[in-house]
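Reading through the structure tokens given below for one structure.
Apart from one protein chain that is not included, each protein chain of the complex appears where it belongs.
Our next item is chain A:
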């Protein structure tokens, strides 16, 4: 298995405050990696650095062998922002077709992505009239068009019911089995168990980077939430 993303000593300042303090990690290709951490810990910032829209202070981010954000990557990386970024005054299908057209693809690919997120019945509806959960799935559909090699999803399952969440995670694993790399942020711990690997981030530092099983073992508990808390406490004792 190759490496899809390599982050080295990444330091990011936002609003004159350092919010990522030297993050180093590698993400293997063809896997689902969960990025977990409390609100404000820097998940979105790290994700923005990976897709190449974040100004970074120092460090390197390499994606699929190239510097993050470089031109050849733009057709190979699908990005879902935390707040759904689709046009509210267009229908689901018009949105998907536009994002397909940006990749030189047609209506068939757009419709497939819509069906994949379970929005086939709502495809003629204006995005502005969708429910919150539907809207974020519309945003997700637009990123899945054209089978990108890397999918970077910032909290894609927020506001989805348990059945849909299970469906989406099943779809993520299907994609990973077919070779796609997924980086998915979440702060719902029950989703952590569904990932192949976990990156635990807190206050801009990585405090865990392993498989869920290994993290459970290391922390000596089966509950990932509890494991996360123990890792935090351990850290605090070390620094204290």
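In this section, contacts are C-beta pairs under 8 Å (C-beta built on N, C-alpha and C of every residue); 3 or more make two chains touch, one makes a residue touch a chain; residues count from 1.
Just so it is clear, contacts and distances are computed from a predicted model.
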{"item": "Listed names \"Transport permease protein\", \"Fe-S cluster assembly protein SufD\", \"Xanthine dehydrogenase subunit D\" or \"Acetolactate synthase\", with the criterion being the UniProt name of the chain not displayed", "value": "\"Transport permease protein\""}
{"item": "Identified contact with the non-displayed chain, of A:11, A:25 or A:90", "value": "A:90"}
{"item": "Residue among A:28, A:69, A:118 or A:133 touching the omitted chain", "value": "A:69"}
{"item": "Touching residues on chain A - with respect to the absent chain", "value": "13-15, 51-55, 69, 71, 74-75, 77, 79, 81, 83-90, 94, 98-99, 101-104, 126"}
